[in-house]
Every structure is written in structure tokens, then in C-alpha cells.
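One chain of protein is taken out of this complex; the other chains stay put.
Chain naming follows the written order as A and B, and within any one chain the residues start at number 1.
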Amino acid sequence: MYSQGLIGSGSENEESEAFLARFQARIDAEEKIEPNDAMPLAYRKTLIRQIGQHAHSEIVGMLPEGNWITRAPTLRRKMALLAKVQDEGGHGLYLYSAAETLGVSREEMTEELLSGRAKYSSIFNYPTPTWADIGMIGWLVDGAAIMNQVPLCRCSFGPYARAMVRVCREESFHQRQGYEIVMTLAEGTDEQKEMAQDSLNRWWWPALMMFGPHDADSSNSDQSMLWKIKRFTNDELRQKFVDATVPQAEKIGLKIPDPDLKWNPEKNDGAGGYDFGALDWDEFWRVVKGGGPMNRDRIAARKAAWENGRWVREAALAHAAKREERAATAKVAAE
Amino acid sequence: MTYAQPIKTAFVETLITLGDDHLILGHRLSEWCGHAPMLEEDLSLPNMALDLLGQANNLYSYAAELEGEGRSEDDIAFLRNARQYRNLLLVERPNGDFAHTVLRQLYFAAAMQPFWQATLNCSDERLNGFAGKAVKELATHIRHCGEWVIRLGDGTDESAQRMRKAVEELHIYTDELFQPNAAMRICVEAGLIADPAAQRDIWNTTIATIFKDAFLQVPEIAFPQQGGREGLHTEALGHLLSELQYMQRTYPGMTW
Partner (left out) sequence: MATHLTPLWEVFIRSRNGLNHKHVGSLHAADGDLALQSARDVYTRREEGNSIWVVRSEQILASDPDKAAETFEPAADKVYRHPSFYDIPDDVGHM
């Protein structure tokens, strides 16, 4: 929908005080910004980075769950999981599309991911050694993602907001699918319960880290809030997630692995909420910087898909060129 | 519907045979999810896999009901040994590269689509329902994979060479598409399913049309391979089953 020719043209390059003030006024008035609109370079760059990261997270996120498609325990679980992982691919595709309206190509973004320059959600650098992890990813990881994504449906950048509306609508089954798996395990044999608890123990803290560093340590947060790319801070969303998830764990008899977890009636302006223990930020940064258990495997798998697919993509392009050539020749011959 | 012996046993076995084809091929396609040559195919391949797994689920469920011995569709899908699976050798062959995968899918869909179409005229209402769904689903598989076979066959030198190799390696398994086993033959006689052998001409035409555009030759086959319909499989199936059955075998009798 977006003529690439117009991007980057016009008066936006000057970025005078007046221009920036006018732009901020549009944002404050809850106007959506569309791809060809004049926008500050930093706004564009922030969006390209954030939407790109978001897209990469969906694509890399296919791998830990994809690990269990061929081993899912029943036909029903197999179909649901395959449909879910397929959805993640779709979400990556919608998001790449949204970023492409800003004048960056999917190929460029892919190269950034494969070279390690672009980041993706650190959660996907943890392994899925048991079937319970598939339930846990759906329940906790998708649950945390939904907390993040629902506000993004109102993001100031139109294509991102529209992509997120679609993503959120489709994701509605993902968390339920995960919780149902975990619930079934929790209601099952001792071995199954143990499998579920072990998995919760491994995923709980990484899930909390998905919301990113504390507000005080988050470099991009303030400006993104001002531009209404973000609507809530990292800590606000993390608190919401804990408050929503703890009762869900209690309901099925699983124990959150946090000795400091305690109900605090004063929290959330007197509405009550949970106090919880300190996150291990050393671990967080280690995983973000490439030191997680699965970082190398994830990138290696994406690289293999990209490299092994090159001849297919090239063949399709070559065939399209041949067809155009033949059509042109046939036309000349007919004239 | 209720069926008397020996039709009943033959029909149950036939439903399971067809279910096995769909399960095993769906399983193979699902292995691609997250590893496809482009993101668009990461959605297309699972779509085809989900069509096949859905059919397997339907066929096994119906078989389990007819059989009436308390087995569930999952018991049938997950709890048999390799010699008891009746799927075609073609569908158990490893994915290979993208050329192998789209060609295998085309070979299967081009035989099964007319089979289901003809089965619409048969007498079992429930199976007709499955057939009606399958006819449409497989038409899209033929279209999608046919388009890819043409693009790869008439793309670059490398893709053409890979496509020719896929034909050379997979064509030997295509005779079996038209060879019903004893149970299936009883069902054909009883008017419950169409005759797989009768679909060969349509299949030949579909493949020839696509191969012409793809600059591919239909090879002469010296030693066609078959055996899956009798439970005699290649070594690939055992490894596939060890993944497919891992949970059910490791944790017997649990609910998931």
C-alpha cells in the first residue's frame, strides 16, 4: 500500500523544533502515523528496530516449540501445536511487513538477525527438553507476550498497530492451549505433575525477564512512551503478569519457584498485588549477549533454513524472469 | 452404518491404511515448520500437513468406532509397531530437499485427489464426508506443489538438477499408489471405496502436464518399490515412529 518512492522524501529531514513539536502534537492527539507521513528519523529507527526485533522473536520462537511437533503425545495436541507454531511464522511475516513499510527489506532484517546484530526475545534461548515445556511456553511465554502486545494494538504507528490487532486476535488460543496442557499434567500422574513443576521452575524467571530491564535501567523506554510506541513500562507490565499468573498456578496446584512471593494489599494503589523476588540480571544480560544455552543453536537453525532455501528462492526468481521474457517474446511475435 | 464380517474387518483395516498414509505424510511435512526456504512456505507446508493430519484423525476415529474394541484414534496412531503400519513407502521417505518434498506431495495428491473424487460415489456416508473435504484440500496441494515443481524444474541450473534427482529417487515409489492391499480390494468390491488402481490414468495426465512445463522426463522404472501396504517398510519409518511414539511409549497409559 505504501509507495516506496515517497519514503524519506519531503521536509521531514530538517527536523526543526517546529517539526518535532508538530509531530509530537499529532501523537498526543492520538493520531496514527502512517508510513509515508513525515516522521523524525529517530522515530523511524526506533520502530524499525523494535518491529524487527519483534518479528525475529516470532521466527526464532518457532524453534523451541517446533522441537516437539513430531513428538506431540496425541493427534489433537500435534495439530494444535503445529497450527500454533505456524501462527508464529505468520506473526513474524505480518511484523516484517509492517517494518517494510518503513523502507527496510525483509532480506536486510534477516541478515541482521543471522549476523547477530539484531536481537530477539531472550526467552527463546532456553531449551525445551520435556513436553511440559510446550505447555509452559504457551501459558507463561505467550501470557507474557500478550501483556506486551495488547497495548501495542494502540501503538502510534498504524501498520504496527494493525499487525498487532491481527496477532492478538490469532494468539487468543495460544495461551489457552498452553494452560490446558499444563493443567492436564497437573491433574495427571505424579510423574506428570513433577514434569510440570520442573518446567515451571525453569521457565518462571526467564518469563519475568521477558519484560526487559527495570524501568530505571531501560534506555529506550521514556522516548518510546512519549511517542506512544509503548503504553506501559516494563515494570508495570511485569507486575500485571505476576498478579495474573500466580492465581492460575495456585488453581492447578503448582508452586511458583519464588520464596519471596507474597501478597501485598498495599500494592497497585491499594488494589493489592504480589511482591516478588529479585531477578537475576546477570543471567538476563548473559543470555541477551549470546551466552544462553540455546543462542548458538537457534541462530544456526535460522541460518541453515536461510542458506538451504537460497537455491529455491533463486529458482523462483529465475523462473519468473523466464516467464516474463517468454511473454514479451510471444507478444512481439504476435505483433 | 453397520457392517457384517468379513467386510467390517476389511473396512477397518482400509480406514487405518488410508489414515496411515495421511498421518505419516503429515508428520513428514510438519518437520519443515520453522525451517522452510522462505517464510511464506513456513505457512504453506504446515497448512498441507494440517489437512493431512485432520484426515488421519477422522479416518482413525471412524476405524476405532467401527471396530468397537475400545481403541481410540490415538491408540491406533501411536501404539502399533512398524510392521503394522500400512502406509505407502512414498510417504515415509525422508524430506530431502525442497524439491523432494514438493514432488512427493504432488505424487501423493495427484493420486489421492481422483481417488477421493471417485469415492464420493461410494456407499458409506461418513467416508463420503471425509472424501468431500479431501477432494478440495488435495486440489490445493496439487496446485501449490505443481507450481513449485514447474518453478524448480524450469528455474536455475541447480534447481533443475535437484528436481531431476528428486524424480529419479522418488518415482520408483509411485507404482504402489495404484496397488490396493487385500483389505482395500474387498472394500472396492463392496463399493465402499474407489479402486486406487483406476486412478492411474488421471495421475499420469496430471504428472505429464506438470512435467512438460517443468522440462522433466517421466523415467522408466526398472525396479518399482512397494511393500508399505503389507507393512514391509523402508528403514526410514522406524525412525519416524520413534519420534512419533516417543511420549506414548515412554509414559504409557497417561492422559495428555
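The rule is simple: contacts are C-beta pairs under 8 Å (C-beta built on N, C-alpha and C of every residue); 3 or more make two chains touch, one makes a residue touch a chain.
Computed from a predicted structure; not experimentally measured.
Considering the entire complex, the omitted chain makes contact with A, B.
One chain is missing from the display, and on chain B it is touched by residues 38-40, 43-44, 47, 140, 143-144, 147, 151. Listed for chain A, the residues touching the missing chain in the whole complex are 1-4, 6, 10-11, 34, 36-38, 86-87, 90, 93-94, 97, 100, 105-108, 111, 162-163, 166, 170, 310, 313-314, 316-317, 319-320, 323.
Note that in this section only the chains that are shown with their structure count from here on.
Every residue of chain A that touches chain B in the complex is listed here, in rising order: 59, 62-63, 66, 69-79, 82-83, 85-86, 89-90, 92-93, 96, 106, 131, 181, 184-185, 188-189, 191-192, 301, 304-305, 308-316, 318-319, 322.
By the touch criterion stated above, chain B contacts chain A in their complex at residues 23, 27, 30-31, 33-43, 46-47, 49-50, 53-54, 56-57, 60, 73-74, 77-78, 97-98, 150-152, 154-156, 158-159, 162, 240, 243-244, 246-248, 251, 254-256.
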